[in-house]
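In this view, the complex is presented without one of its protein chains, the others remaining in place.
The block that comes next holds chain A.
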Amino acid sequence: MLLLEQLLNGLQYSALLFLLASGLTLIFGIMGVINLAHGAFYMVGAFCAAYTAMASGSFWLGGLAALAGSALYGLVIETAIIRRLYNRDHLDQVLATLAVVFFTNELITLLFGRSPPAMPTPEWYGAFVEVLPGLMYPVSRLLFIGAGLLVAVGMWLLINHTRLGMLIRAGADDHEMVGALGVNIGRLYTLVFVFGCALCGLAGFMAAPLLSVEIGMGEKVLITTFVVIVVGGVGSVRGALVGALLIGMVDSLGRAYVPPLLDQLLPAETSGALSAGLLSASAYIVMALVLLVRPRGLLPARA
């Protein structure tokens, strides 16, 4: 029963990673932009959710504000900055998007101050559901898993069964050819970027009641998100899903079972240090192993 609960916990962490990674991988894969500012949109979403929910008293309105706020901020940043980076090399992109990170952090500090806000939640949010006989699981975390699932299905439909999805796939394969065929590639890029930012907003909204809504919250999760897309294969949403599941599960199950196991095998002093080292490196160990076997990631966008 504990194993099942830990699996659900892993699934929930995977859902957070997937929401962030799916947008990032599209932006990276299609536009070729290394977007270090991706976490900033997640932070903007969380702040919009918390302050709107506090002001209006409505949890769902907070969610709407998170999506709208992140998308709008994404539109502004894409128009003002990212658009100019498509044909630059990666160093320029890293520098410019890093500047966006600093700028956004200061902007939020100026607007909201340094105190992290509390996201008010409705009564049902704190309730528990009996997912299996004897296993009670909080609604808050089920909601998170549900959102991840919904986005995964939605993305699959969007990419495989719509005209827009076709253009996205084509753009990932050969964006020059797509442009030559008369598709407004600039508008497609803007659309994809804003869509990725809206997904960040959704992640921020889901995370706001469970995590601290604070300056710099995006940077904390950004590195793991990059690991996810590298493991999954850059530019591939399916890869992002598999990568998020792999990294989320390894991290959660590792934290659950590695320390007790090592405690039994080794003396207390060595086991503590060893399990701490293993756990902080777990995502990178997975990445290294995957890249050894499949240098382009598990499910690369381009075969």
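As a convention for this text, a residue touches a chain if its C-beta (ideal position, glycine included) is under 8 Å from a C-beta of that chain, and two chains touch if they have at least 3 such contacts; residues count from 1.
Basically, contacts and distances are computed from a predicted model.
Student: From the list "Response regulator", "Beta-ketoacyl-[acyl-carrier-protein] synthase family protein", "Carbon-monoxide dehydrogenase small subunit" or "Branched-chain amino acid transport system substrate-binding protein", give the UniProt name belonging to the chain omitted from this structure.
Tutor: Record says "Branched-chain amino acid transport system substrate-binding protein".
Student: Can you say which of A:L64, A:L191 or A:L279 touches the chain missing from this structure?
Tutor: A:L279
Student: Could you tell me which of A:L72, A:L210, A:L266 or A:L291 touches the chain that is not displayed?
Tutor: From the options A:L72, A:L210, A:L266 or A:L291, the contact with the absent chain belongs to A:L210.
Student: Applying the definition given at the start, please give the residues of chain A touching the unseen chain.
Tutor: On the side of chain A, residues 2, 5-6, 9-10, 12-13, 16, 105, 109, 114-121, 125-126, 128, 136, 138, 140-141, 209-217, 220-221, 252-253, 255-256, 259, 272, 275-276, 279-280 touch the unshown chain.
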